[in-house]
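Note that this complex is displayed minus one protein chain, with the remaining chains in position.
Let's turn to subunit A:
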């Protein structure tokens, strides 16, 4: 029963699904069992992956879209939306995911980029896309290419929230700056960011991105999730933070609770109590430039 023909209507519908995920947690999973744990913990969607970012980081091999077998098994195991990652610029992986009936495609820097210059032309797809961004220019360029949801890039697989905080604060600051500009200045700023004047103007008027913006990359504790929400994220992605910790069930539930009660320190204290060991974090200062995932794609 697909009534929609118009590409703009399709885009609206894809933005609408992201709106329904607001205030929720999207969890990385690599098996149907993990997907069931995530759904039971209250995740609003799962991200089907071959390996979680922490393992991809360790291996240093080429990381690609997950095997359709895993994706379909995960799809069968849960009733919440299923997302899956494709390499930046790899439009054929995206075609495959669309053929599998995926709910959302993440064109992700966590996988090895397939194209160092071009992102996927997302307008060619019926499927919905989420893309990572470190700043306003990057976010708006992805939206121009047809992304209907944005997430901060952070630094995936590190359990270190510092980059996610940096990216969200930067985007907020740049939006506030854009909102303070007059028309001439806004033209110049659009040029500087490499985005269209219309889109920047709309963002400045809305005083927020025109699509849903989730925080991602390094979120490992309930407090991290609540921090990102208080900084203005619409929801959070959690990857390695859950299944690389000692008690994934409990931690997953706690992060879901923290994302809802992000403004209530008393509840946050209860939620954070006795969760067991969290994933080991990585101090980013010890990583070399080519070990950092956030610089992939621009």
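Here is the rule we go by: contacts are C-beta pairs under 8 Å (C-beta built on N, C-alpha and C of every residue); 3 or more make two chains touch, one makes a residue touch a chain; residues count from 1.
To be clear about the criterion, contacts and distances are computed from a predicted model.
Engineer: For the chain not present in this complex, what protein name does its UniProt entry give, out of "Putative DNA modification/repair radical SAM protein", "Pyridoxal 5'-phosphate synthase subunit PdxT", "Thioredoxin family protein" or "Acyl-CoA dehydrogenase family protein"?
Structural biologist: "Pyridoxal 5'-phosphate synthase subunit PdxT"
Engineer: In the full complex, which of A:29, A:65, A:102 or A:233 touches the chain missing from this view?
Structural biologist: Reading the full complex, the residue touching the unseen chain is A:102.
Engineer: Quick one: say which of A:24, A:137 or A:222 touches the chain that got left out.
Structural biologist: A:24
Engineer: Of A:35, A:54, A:70 or A:128, which one is in contact with the hidden chain?
Structural biologist: The single option touching the absent chain is A:128.
Engineer: Going by the touch rule given at the top, which residues of subunit A touch the chain that is not shown?
Structural biologist: Residues 1-4, 9, 12-14, 16-17, 19-24, 39, 42-45, 79-81, 98, 101-104, 126-128, 256, 259-261 of subunit A touch the chain that is not shown.
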